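One protein chain is absent from this view; the other protein chains keep their places.
On to subunit A.
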Amino acid sequence: MTDVEETLKRIQSHKGVIGTMVVNAEGIPIRTTLDNSTTVQYAGLLHHLTMKAKSTVRDIDPQNDLTFLRIRSKKHEIMVAPDKEYLLIVIQNPCE
């Protein structure tokens, strides 16, 4: 297995993780463990949000940058790790 697969599998095997996906800079999903329609929805929405968050941080302090985004909702937590070219999105259900 390639590194990519290994890493993703490791992440997916954490307790409570519902889904993992890798999205490119334009919001097009590359790898995912969820079904297509959900993936596309998450990718589109979170891509926008990440861009917005990034620009917010940069506007306040141009030397700062967004490293991680965590959105906690009633049912689960969405984690977004942004990068110049890609986005790693993980959805976890933290409660037992």
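Following the convention adopted for this analysis, a contact is a pair of C-beta atoms (placed from the backbone, for glycine too) under 8 Å apart; a residue touches a chain by one contact, two chains touch by 3 or more; residues count from 1.
By our rule, contacts and distances are computed from a predicted model.
Chemist: Tell me the UniProt name of the left-out chain, picking from "Arp2/3 complex 34 kDa subunit", "Exosome component 7", "Dynein axonemal intermediate chain 3" or "Calcium and integrin-binding family member 2".
Modeler: The correct option from "Arp2/3 complex 34 kDa subunit", "Exosome component 7", "Dynein axonemal intermediate chain 3" or "Calcium and integrin-binding family member 2" is "Dynein axonemal intermediate chain 3", the UniProt name of the unshown chain.
Chemist: Touching residues of subunit A against the unshown chain: what are they?
Modeler: 2-4, 7-8, 10-11, 14-17, 22, 24, 26, 28-31, 40, 43-44, 67-68, 70, 72, 77, 79, 81, 83, 85-86, 88, 90, 92, 94-95
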